[in-house]
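For this depiction, one protein chain was excluded, whereas all remaining protein chains were kept in their positions.
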Amino acid sequence: MADYLPHTDTDLREMLAFLGLESLDELFAHIPEALRLTHALATPEGLSEPDVAARFQDLAALNQARSSRTVCFAGAGAYDHTVPPVVTSLGSRSEFVTAYTPYQPEVAQGVLQAVFEYQSMVSRLFGLEVANASLYDGATGLVEALNMAHGSTGRSRMVISQGVHPHWRQVVKTFARGTGYEIVEVPLVNGVTDWSGVDLGEAAAVVVAYPNVLGAIEEVGAPMNLAHAHGALGVVCANPVALGVLRSPGDFGADVVVGEGQPFGTALSFGGPYLGLFACTMEQIRRLPGRIVGETLDLEGRRAFVTTLRAREQDIRREKATSNICSNQTLMAITASIQLSYLGPRGLYEVAARSAAGAHHLAARLSEIPGVSLVSDAPFLHEFALRLPVSAHRVVHEMAAEGLLAGVALDHLSEGESCGVRDPETVLLVAVTEKRTREEMDSYVDVMKKVVA
Amino acid sequence: MADYLPHTDTDLREMLAFLGLESLDELFAHIPEALRLTHALATPEGLSEPDVAARFQDLAALNQARSSRTVCFAGAGAYDHTVPPVVTSLGSRSEFVTAYTPYQPEVAQGVLQAVFEYQSMVSRLFGLEVANASLYDGATGLVEALNMAHGSTGRSRMVISQGVHPHWRQVVKTFARGTGYEIVEVPLVNGVTDWSGVDLGEAAAVVVAYPNVLGAIEEVGAPMNLAHAHGALGVVCANPVALGVLRSPGDFGADVVVGEGQPFGTALSFGGPYLGLFACTMEQIRRLPGRIVGETLDLEGRRAFVTTLRAREQDIRREKATSNICSNQTLMAITASIQLSYLGPRGLYEVAARSAAGAHHLAARLSEIPGVSLVSDAPFLHEFALRLPVSAHRVVHEMAAEGLLAGVALDHLSEGESCGVRDPETVLLVAVTEKRTREEMDSYVDVMKKVVA
Amino acid sequence: MSQPGGRAASAPLMGREIEPTIFELSSPGRSAYQLRTTGVEALDLTSVVPGEYVREEPVRLPEVSERDLVGHVTRLSHRQFSVDLGFYPLGSCTMKYNPKIADWVTGLEGLNSVHPGVPSELCQGWLELMVDLEERLCAVTGMAAATLQPAAGAAGELTGLLLMRAYHESRHDQRRRVLIPDSAHGTNPASVTLGGYEVTTIPSGPDGLVDVAALKAALGDDVAGIMLTNPNTAGLFEENIVEIAEAVHGVGGLLYYDGANLNAILGVVRPGDMGFDIVHMNLHKTFATPHGGGGPGAGPVAVAEHLAPFLPGPQPAREGDHFVWRSPEHSIGRVHGWHGNALVLARALAYIEVHGGDGLRRVAERAVLNARYLQARLADTLPAAYEGPCMHECVLTAKGLKDETGVRGLDVAKALLEHGFHAPTVYFPLIVEEALMFEPTETESRETIDALVDALRSIAEQSVRDPDGVRAAPRSTPVRRLDEARAARQLVATEDAAHR
Partner (left out) sequence: MSQPGGRAASAPLMGREIEPTIFELSSPGRSAYQLRTTGVEALDLTSVVPGEYVREEPVRLPEVSERDLVGHVTRLSHRQFSVDLGFYPLGSCTMKYNPKIADWVTGLEGLNSVHPGVPSELCQGWLELMVDLEERLCAVTGMAAATLQPAAGAAGELTGLLLMRAYHESRHDQRRRVLIPDSAHGTNPASVTLGGYEVTTIPSGPDGLVDVAALKAALGDDVAGIMLTNPNTAGLFEENIVEIAEAVHGVGGLLYYDGANLNAILGVVRPGDMGFDIVHMNLHKTFATPHGGGGPGAGPVAVAEHLAPFLPGPQPAREGDHFVWRSPEHSIGRVHGWHGNALVLARALAYIEVHGGDGLRRVAERAVLNARYLQARLADTLPAAYEGPCMHECVLTAKGLKDETGVRGLDVAKALLEHGFHAPTVYFPLIVEEALMFEPTETESRETIDALVDALRSIAEQSVRDPDGVRAAPRSTPVRRLDEARAARQLVATEDAAHR
């Protein structure tokens, strides 16, 4: 019987009387009777908030992979980076949380300016001129990038490295069912994309990951040049934390950069809500999907912000819109801009550099274990693929019992998509963030030794 | 090296230069050299926030009596009542948390109005005309009540029932070292105060608890009448939740009512910060300790709130002030007013009634255990004193191992103060709130059976 | 350009100045970050990363102290209207009160710290939560199975259209067109295009309902399906829905239900019973997971039995007393990088669990009552665009007012801001002239609605007396009306563009 409704019996009586109705049921009298439900919905009876809270606490306790029970070395697109209390507390201010899309800029400068600042940071991070107000996640960001390439080139052939996260490629393929794109995958050799045999004729986009799903730092300039040589757009899927130390994709000539923004202030959250980062060149601005906030003046000459270039969007352009996106991930975008301001240039650098230092330390120690080795000798930053003498799934399982989330088993992740490595069932993707201590890594190595022995 | 300081090296250089100084040390050159520290403070080196967070998580884990490990049946002045997320989230809005005392009412209407609403609710709850903006806690509230009685009557004899919480009586005695009051304690007989043998001549105050420390609902009208017959003020120490179903002390003629406001939205918090509730008759208004918020108008005629009758306070009246209190517990007062608005009349009633129902259920079941009985047959509400065949401390200890915080051992609580019962080491104070389920109580009974067997 | 960091002048509480951007607050060398001490030795990056990839200088992010960051963001929040501050009757958006228990749920470490790539044995709680939610959503919509992956309503729409396509293709049935009423939300046609179909627009009749004759005329065996909301975007219940369903099914098409308006019919009538095959829900609307200033939302899709084999995968599934991931036989594949907006899903389940079946019906009843009451009370001020009884929202028109006074619907909306209310949705649905679409939602009290009515009446009166005054509103908001043309003409979408 719990609810949040303010109506007292008197309210109900008087409001119905004003409408000339006798009962609440009469509100629905014009709905064909045959359709009207005569019984309650088949959902459990309502509980009070504290009862529901107890239920959720029980559910939460059932997740063994929670941070209080397992130390996280899993990455593969979702990372356990620092989220300081100040970022959480600012990002959860109720004015942001309970606002709608900023349709009335006079009373929405808070969200609008925060998103403007977010766009500015994403643009600098990716090295491109313009960024949008966010997309759902990295994977659907890539879909939008391909749509942009299609719109820009009029072509439908999408050439994608197998170094791109397998889930992203799956999502691309799902949506290609509608748009009819041809998806051409380019294999990895020794962990990095081998562009040599690829036919780029009629390509709309050439897509490379930076670093790729195995953690390898791939060549970015070459595929961008290839793309341009064939009249295609060059698209980079970037790990945004890695860009704290790696050069921006824009510097290598990328036309579009997408990324998963979760590492910027969003908890692991079992995969969502995350944040699709998206930036492109000014040339593509009219094809940019989603919202853009721009600067302007109010009628008294004060600087102010407003959503702009709205003619691209679905509510105005309808079936000809550049995208169908409406709700996006604004709150995560605001949080990301807060997190990036918290980190600043040096902080972001440190996060990337320390994560890398940890990963290299751990990789070196693990490689000493007999039967354990790195899948590739390509350069990597804070994530690497490990070849195990036993099933990676088993290792994850057994190490979890010892309080360590060892990583992500590649075959569990790839669900049949190829990531260019043989025997994926013995490959473990390991990620190290700036949060992981030497102690935790030592214990990781010890447990791994036992498990593979 | 972590801190929150904005000064860059350039800032430091330029600011010092502006002052004509060469170094930060020179800022302190006028301090006698012999006094100036030449070595760092003997405190551990600074840690980063995440390191400190890890340390605090470890400390927190060491507290076995936390809610995730033990179900709380302890009361004795601090209660495990419902604090819904909505109250916590509103009460922790940073505008309230990071404001100072409302000295500039033009920009402090938020705190001022919230405190006005709090005063209004306390006044209605206690049945008295005026309440202040809060005191530190119930215990120091009683001290202020006695100071008021002294100011009002010119007398120094304080007659206090032993049903008043032993800590409160200790606090009263401590502060009486300064004010020189004579403290006369009135014993309990069968759990309730026996006023028959007391000499009330020259009494400044007569103090009774409602319900008392053993949970008994005491006569309130009689001691108030006694007080008035002898020219003393009648003071009631009330459990504010109990007043959800019990008549207000004001109805019985109390001149001053104090209470511990923790049950209204404040977590157990290991005893603080809590909230001293304080209300009195209009007659005593000029002697009211602490801040009072009153209504007024601004110069455009808008209703507004401001601290008033400031001439009572220490910053103006100095050594003749009614109290030395300056900082109080405003944030808890705001939270209490939010919690009371959340509960409303029916909710507060339900909290009290359900707590009582639970307590009576549990008391009845426990009384069936051989050797276990109620200390008194006086009426009680949601708290009762249990006579055990073994040491109460042992019971608390052993039941904690089974996930139950059985209550508070009376001798642990009273630290030598008498609570009018023989063999206090075998007395356990048990409290039941509206949060306790029948299941939890059943398990309590089962474990108790084992422990005392 | 350096600016003071500690001044509240920009906040509406004091003064009328603008808030500097975080970049303007920045000062070289200042910083806020603190990181864990790990005991790991620093690494010479050039020893592991080829030189050409190493960034030459750090990303040009703002350099601020934690204190200045907090001040800036807190002041920005004071420049933002929200449900928590007041009435937000934005039509089609269901800006109801978002219970704080849901915030608490998302704060549970056992939920928010779980990595999405773990094997099912390590996340049983999450899987159970998701299966429970799927079951509840099926019960509410009268459907057989659901996917929780779509991240918002539009993503749900596209997912639904791909399901439609997969279904027809599985039957080797090539179809080309999807019907959409002219009152539909813009995401519908946009999704149809992305689903690889063509849009055929169906006109609405003068009663605001789909013109059934026109619809029937547009049908053919190249029609893959139709997308409808019911109640529709005019807030009216499509009373001919059974006839429509039969007609569409008759040519082999499927019915897609845009669930943005589900709030109106919870526990009253179910899309499944009306004949719909596919339903998306906007959890951020109907189930009160807040809207976050533009997102995140969640747009689960529920389908009838015959479409279940095509749902996206992997899906959480109950297997005895355990939970596993499973992919439907003919799954269209993933539509989200992981499993959907999981914490939004958790919020929605908490909301549903508190309400239960009868609570959800109360929601619909009160939502409709409030809208109907509002519309009736405004009848002589801003008449309804259509005659039929409205459901949870009402579309009014300022056409009369405009003809009489020159004050447009947009002006009325802006003037409402001055009265302390958020504006309604303006100029939507597109088929209504000077549309003002109000959705009070069930969590607003009668007094609040009455106050809105009073405000609108006074604006209408002022429009006669002083139309320029209305057109100049709002005046007391943090900024006044904006030069939107300038924003588009001289695009400045980043700090760098501002200083170029």
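Labels A, B and C are assigned to the chains in the order they are written; within every chain, residues are numbered from 1.
Assume a residue touches a chain if its C-beta (ideal position, glycine included) is under 8 Å from a C-beta of that chain, and two chains touch if they have at least 3 such contacts.
Computed from a prediction, not measured in an experiment: that's the story for all the values here.
Undergrad: Check the whole complex and report which displayed chains the hidden chain contacts.
TA: Result for the missing chain's touching partners among shown chains: A, B, C.
Undergrad: With the full complex in mind, choose from A:P32, A:P50 or A:G151 the residue touching the hidden chain.
TA: A:P50
Undergrad: State which residues belonging to subunit A touch the missing partner chain.
TA: Contacting residues on subunit A, toward the hidden partner: 2, 4-6, 8-11, 47-51, 54, 84-86, 88-89, 94, 107.
Undergrad: Since one chain has been left out of the picture, which residues of subunit C touch it in the full complex?
TA: With respect to the unshown chain, the touching residues of subunit C are 2-17, 27, 30, 34, 65-68, 70-71, 74-75, 78-82, 84-87, 97, 99-100, 354, 417-421, 443-445, 447-448, 450-452, 474, 476-478.
Assume only the chains that are shown with their structure count from here on.
Undergrad: Need the most distant chain from subunit A, centre defined as the mean of C-alpha atoms.
TA: Farthest by centroid: B.
Undergrad: Which chain pair shows the largest tally of C-beta contacts?
TA: Among the chain pairs, A-C has the highest number of C-beta contacts.
Undergrad: List the centre-to-centre spacing of subunit A and subunit B in whole Å, with centres computed as mean CA coordinates.
TA: Inter-chain centre distance comes to 47 Å.
Undergrad: Distance-wise, how many Å sit between the C-alpha centres of subunit B and subunit C, to the nearest whole number?
TA: Distance between chain centres: 45 Å.
Undergrad: Which residues does subunit A have that touch at least 2 chains other than itself?
TA: In subunit A, 49, 53, 82, 84, 94, 435 touch at least two other chains.
Undergrad: Residues of subunit C touching 2+ other chains?
TA: 30, 32, 34-37, 64, 66, 70, 74, 99, 101, 103-104
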